[in-house]
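Only a part of the assembly is drawn; its chains keep their places, and the rest are absent.
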Amino acid sequence: MHDPRVPETLEGWCLLHQMFRIRWQAWEALPAAERRARAAETVAAINGMNRGQESTTALSTLLGHKGDLMFIHFRQSFEALQEAQIALARLPLAPFLEPLASYVSVLELGMYEMTGIIHARLGERGLKTGSEEFEQAFDAEMEEQKKRVLPRLFLELPRRRYVCFYPMNKRRGEERNWYGLSFEERAQLMREHGMVGRHYAGAVTQMISGSIGFDDWEWGVDLFADDPVTFKKLVYEMRFDQATVWYGEFGSFWTGLQFSASELPAYLDGAVPRLV
Amino acid sequence: MHDPRVPETLEGWCLLHQMFRIRWQAWEALPAAERRARAAETVAAINGMNRGQESTTALSTLLGHKGDLMFIHFRQSFEALQEAQIALARLPLAPFLEPLASYVSVLELGMYEMTGIIHARLGERGLKTGSEEFEQAFDAEMEEQKKRVLPRLFLELPRRRYVCFYPMNKRRGEERNWYGLSFEERAQLMREHGMVGRHYAGAVTQMISGSIGFDDWEWGVDLFADDPVTFKKLVYEMRFDQATVWYGEFGSFWTGLQFSASELPAYLDGAVPRLV
């Protein structure tokens, strides 16, 4: 049912983030030739995962002890995510990767504005929420919307050097409770929130994914930028918009450098891998 | 005693969820023949656990680092759950399974409506709460109810591809406190809550189990669906009903793909196992 309290969402890529620590000591204990072979096979396997609109796997280094290496898998289905997870667990590099964290989500476009518009439009047509006619008309409108934003639902991986990932919730406190606000209040707060994002549109590519029902937080946020200080500026400025002040809750932050799969052997040899 | 503040519950299957990480590296280090033998023996043992109404053990993969493999044991008693746990710990596959999480609960039907009705009905007959006559009459009514819903208490395992499990509490906050509400307030909130569930009746099979007195949260929720995005839609929509807005607290979410025991060897060989 299209409940007028609930903002509609459109779903795109299925996403799996995987964060690993590298067992450097065990890796370096291998003979050089075996290291070379394992690195090359791993690159080949990851290259095989990169089939554009069908599937993409991005690599980044990570700073600090929460991980050395992060994979972001973009897939068309949970089946394909599961396939990626199994494949990764069996890579020649896998014995040297210790799993520390992960995140399961689906790329999502929240449609606060559009939800209000469609409800109003169908109401004007005299359709009643929950009636079969209403539901079909609503589904048809959403289908239209989906076509319109398809490239954003299945976006191409942003080729920017710096990556930042964090999960977040909307607060459900005893007093301050996002879900206890009216649709209009939430829509207004999201509008203000979006405006801060727009100031950074050129400098940061933002990817929001929904994980309600999939993982421990409600949303995942990926930021990509050419200058890491932009992450700090953006997230700090957002902290002052009212949606974040009273309702934003944040998990851990993972920060690192995106790099090309072909650079993995160099990384495993001790170089900072490049994005080529 | 049948306390009029306390909703009656009916209990069915005893449930044990077990989440494991697979020690892929150790597994793959085995000779192929031994892997085949261990996988086959494990399948045979799990098949032996599947005796319909007597006992069932379901398997799913999991996405992310919170586990690779989840078993859900449905049994008639805690004795039988303990037997399942011990048997699993001694499977030929067990040395390659690292326990990460678990959940002990009992399938439960909450009877808010019926509790009110029976209390009213017995009151009209002039019986007094706590009197022997009242208690016996109440027990008899519950016995009747139990017969009526027996198939839901010992439901057949839903054969749907996607699985989602999470534990939850009703908030017991300093201000917002579920247990501080009157029976009528709670009954009303549960009615609204149930309505959201009903919109998804075709798309999602829901299984609620009680774990007060057994495990760290008050309830466990299993969802089964043919499309994983339905989990997100359902749990998100529920977040806006008043029972959830002010009183719902959630633990971790585990998401994965249900599969047939016979597919376990294929999984252990690197395939995404099917539900056949």
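A and B are the chain letters, set down in written order, and residue numbers restart from 1 in every chain.
Following the convention adopted for this analysis, a residue touches a chain if its C-beta (ideal position, glycine included) is under 8 Å from a C-beta of that chain, and two chains touch if they have at least 3 such contacts.
Values in this document were obtained by computation on a predicted structure and should not be read as measured data.
The full homomeric assembly consists of 5 copies of the same chain, 2 of which are present in the displayed coordinates.
Keep this in mind: only the chains that are shown with their structure count from here on.
Chains compared, chain A against chain B: the Cα-based superposition rotates one onto the other by 70 degrees, nearest 5. On chain B, the positions that touch chain A within their shared complex are 21-22, 24-25, 28, 61, 63-66, 68, 162, 164, 171, 173-176, 196, 199, 223, 228-229, 231-237, 239-240, 244-246, 248, 252-253, 255-257, 267, 270-272. Within the complex formed with chain B, the chain A residues making contact are 1, 3, 5-6, 9, 11, 14, 16, 18-19, 78-79, 81-83, 85-87, 89-90, 94-95, 99-104, 106, 172, 174-175, 177, 179-180, 210-216.
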